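Right after this comes chain A.
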Amino acid sequence: MPINYYIFLSIALFSIGIVGVLTRRNAIIIFMCIELMLNAVNLMFVAFSKMHYKVAVTAGDIATTAGSEGQIFVFFIMVVAAAEVSVGLAIIVMMYRNIHSVDVNFLNRLKH
Partner candidate 1 sequence: MSITQILFWFLSIVALFSALMVITNKNPVYSVLWLIATFFAISGHYILLNAQFLAIVNIIVYAGAIMVLFLFVIMLMNLNKESEPRKNRWLKLAGAVAGGCLLLVLVAALKDTDIKQQQALVNEGGIGLIKSLGKELFTTYVVPFEISSILFLSAMVGAVVIGKKE
Partner candidate 2 sequence: MIPVLLILVPLLTGLATFFIKKESLVRYWALLSSLITLTVSVLGLTLLKEENYLQYKAEWMQTLGSSFSVKLDGMGQLLCLLNAVAYPLILLATWKSSYKRSNNFFALMLLAQAGMMGVFLAMDALLFYFFWELALVPMYFLCSQWGGEKRIAVTFKFFIYTFLGSLLMLIGILYIQSHTVNHSFDIASFYQVNISAKQQQFVFWLFFAAFAIKMPIFPFHTWQPDTYEQAPTATTMVLSGVMVKMGVFGLLRWLLPVVPIASYQWGDVVTSMAIIGMIYASLIAIQQDDLKRLVAYSSIAHIGLMCAAVFAENQSGMQGVMIQMFNHGINIIGLWIVVELIERQFGTRKISELGGLAQKAPAMAILFVIVALANIALPLTNAFPGEFLMFNGIFNSAGTKYAVLFTALAGISIILAAVYTLNMIRKVFYGETNPLTERVLDLRLNEKLALGIIVVIIFWIGIYPQLMLNITDGASASILKKADILPLIRKH
């Protein structure tokens, strides 16, 4: 598959995520959109890893592990994402406990 396709696909997903962050007010949804962004990145990583693998292979090195680092990185991203989710949801819940809303527009005590 041409690498460009993957680049564009994941950039598109990434941008969709950003648009989501920009347009929604529900903290949870915003958070989900961020997760979407992360997944877009993951996809790109994997695509690139395969690309570099192909380069190495065509260079004649059959038993290469080139490109695996990309997928390892994806693995780490997932780890971090999981951790973030646990903390993030905790914070959101705490917020909800206090103001009974997850609407970020109510977050305006701090300004100027």
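Annotations
Everything below uses one rule, namely that contacts are C-beta pairs under 8 Å (C-beta built on N, C-alpha and C of every residue); 3 or more make two chains touch, one makes a residue touch a chain; residues count from 1.
Keep in mind how these were chosen: all candidates are chains of the complex that A comes from, given by their letters.
The shown structure was predicted, so the numbers you read here are calculated from the model rather than taken from an experiment.
For chain A, the touching partner in this complex, chosen from 1 or 2, is 1. On the side of chain A, the complex with candidate 1 involves touching residues 1-9, 11-13, 15-20, 22-26, 28-29, 31-33, 35-36, 39, 42-43, 46-51, 53-55, 57, 64-69, 71-72, 74-76, 78-87, 89-94, 96, 102-103, 105.
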